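Read through the structure below, which is laid out as structure tokens, and then see the notes.
Excluded from the complex is one protein chain; the other protein chains are retained at their positions.
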């Protein structure tokens, strides 16, 4: 029998509603390259949630591609992007930003978040013109790679700092759903529209087979954007595939229902670890949990479950990482907690 | 009532067999990033058809992305790629190859094909070292953008010329299925493995929702290839989506059945034009038809059908382009021929 | 005894006046990176000739570098440059423009010049958005690679076509001196400022050791230009080296005196070929001469002189290329003509 995986939030296919939407529209002829009816309906559905009836929206197949297209289209060759040292563009995209010609100025950040002070520091330390690349964009992710989330006040403050320093603000929303659904978050999609220049809403980790929706509040950045999508290989012939899925997520509240489910499940697990007498290496703010447990417990859990051993604490214990998702099976949660309690007893 | 479209071969979703495969595997947990069981099975299925049990195969979401990844990974910065003037990388990819840093040396070609003599010319005209970019790769597509196909002898000759000139041979197979299924073609998948360094098999135009399979016979080019996929944004988190589809196409003969159907349908239409007293601007070698018809006939056909008016011949007549596919509806073919006959009468 | 070379216009060092200027300022301390007094004086001297007291001017070490910096700084990633098929950026810069990420759209041109109709054609043929790179800049060189020159009316017409099509106009002036000094030219430096967005004045072929002066009439293109110079490796620590030389060329009329000398010398040779009964493959418009002579005459001339055999006409005769310069030795001209007459007799 296969182990149940808590490794990540993309181990399953798509939510059944999405599969049905694909099936029911499958043989209808549609215009190619994202100019189909479903993509238009998907964009409209998202725009309603954004409260922004004419904001530019483009669908692409993945997050790294979204970041490449956004950054390469927005910056002139001498301009750099500021990011946290554990940012996805820094550590998990094989130098894709640099491959498009741009320097990333990194700032140490244990929780993956950036502050206005961080940005001021980066600007001050990169002012030896023209011998230094010019800071022009700030990259944040929400939720961050560490599972932490931004409050509205934090995003507003970052936005103000960016404006004061002539910096564009990009929000990587691979996990925007769980961030917005977090019990710690008062941020709304409308706030993201208002306070960033460009951002994207992750579908892959929120129930689609693939696909991210790039939203461009800054009208200058929206100019001729589709050229960049095409040039970087991001324009699917059957763009309907992305439109149908986002329509399914955003026609109603499915996006939020699914991401809230992931968070709730994570909270259940998080509380179970505490109840079993363990501590957390970081508060559980979204769908990632970082408990500190004895290696003996890890071994027992690993018999039936997959997860990452994240970091060694000492010879006896380690931090592990558990990820939940829209697809997490509640009976497996029950089974996991039972095993945990038994092993920790 | 909507017009029936003959605009292209990607107006529908995917073949029902593929949809079923997606549905039946949807909630099974799988390893991410193409390391799942289905992707492995998809690769195995293709390898059987290739007669090459250990050739490297990678799936990516689209054709432009495939070309970017292949060319950028294979060439050093000073190396150029030779292509026909109407090649897809020349005219339809928004300068993607150049965006990755490489010059394309173009050769005039009305039918989209390259000959050994073309390649010798390109090499001779670009030999002023080091002031000229160095020709290092030849790009061909089969079927070409003009719908023409290569015979085995032609591919073998090109391959020999490439080897003699230290050039890599890349075959863009966005429409490789209809090329191999063409009544004019004696080329087999095994020949492509033997005589090219790298090529890709198009899924999008052969019945998948998306996806192309990159095959790398040249072991040096296969080295560290997955880095390049990831760096260019081509590594899907749910790589299973591509693997499942290619498994469905290649477990049996579905790929060939579907592309042969597209060709057969095109032949029927092609013959109907001739029977109705019209000529063809080019022979119908795959799933693209280029008849020359009076503008008055065009107008009548346009009432019920969509297709491209490709090129003006004179004030009375034009070349049109009709594309068929695996999904072309036979009853619409009947209706089209009836309308054509009536209008041409 | 060494043969005398008519191969190119950069076989010697620099004009003695420039060497003296270098010597007389050599040990004076100056600010680095082009912020020295001599560079400022060089820019002022050029600006007087341009009739443009505040136009941005930057010195760089070579022509390919000038073109890279200009094109890479002016274009967004999806934008392309239009050029004649024999343009220097097309055939003699090892794909440098493509290496900076941009496509060159080429137009056939035997004499190296572009016309408004050429540009309209390029724009019309590259309008399939967003699948094609977007034409955004026109590159011309004056004198061209074929030695031909533009009249003022031609430049004005090109400029108008560019403006009408939202295209930037770049003039590569590697041989701008001989172009402006050509008996066929009524173009003045002030016209170039008025009718182009950016251009450069070649020093290397006009008497300096190295160095080209980039002039940027378009204020938007001038923004943050020095970042691009630095990023592409073009910012010399001892920028004075370039400033001193351009000051020497432009404080008075030396630039024009030297380039006129090159033209006059070329005219003398050109007339000598005609007087000796030969024809010219192209009119002698600047410092390049393309006579058609018997191979037997070529052989005799090659005993004492170096020049390029450019193109075969038939088994008996070929086009040769002779280049003169500011440094061409008049006694060698006499000797060459004498040899020519004797061989042609």
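Labels A, B and C are assigned to the chains in the order they are written; within every chain, residues are numbered from 1.
By our rule, contacts are C-beta pairs under 8 Å (C-beta built on N, C-alpha and C of every residue); 3 or more make two chains touch, one makes a residue touch a chain.
As the structure is a computational prediction, the values presented were derived from the model and not from experiment.
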Of A:27, A:132, A:157 or A:254, the one touching the omitted chain in the full complex: A:132
Kindly state which of the options C:45, C:193 or C:209 is in contact with the chain not pictured. C:209
Suppose we count only contacts with the excluded chain; which residues of subunit B make the list? 72-73, 76-78, 100-101, 129-131, 133-134, 224, 226-231, 235
Missing-chain contacts on subunit C, rising order, are 2, 4-5, 7-8, 10-14, 16, 19, 22-23, 25-32, 61-69, 93-96, 99, 204-205, 209-210, 227, 230-238, 240-241, 327
Where subunit A meets the chain that is not shown, the residues are 77-78, 80, 91-95, 97-104, 128, 130-133
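Heads up, the rule we're going with is that only the chains that are shown with their structure count from here on.
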Report back the single chain whose CA centre is most distant from the CA centre of subunit B. C
Hey, how far is the Cα centre of subunit B from the one of subunit C, in Å? 43
CA centre of subunit A versus CA centre of subunit B: separation in Å? 34
Once you find the CA centre of subunit A and the CA centre of subunit C, what distance in Å lies between them? 51
Name the residues of subunit B that each touch 2 or more other chains. 93-95, 99
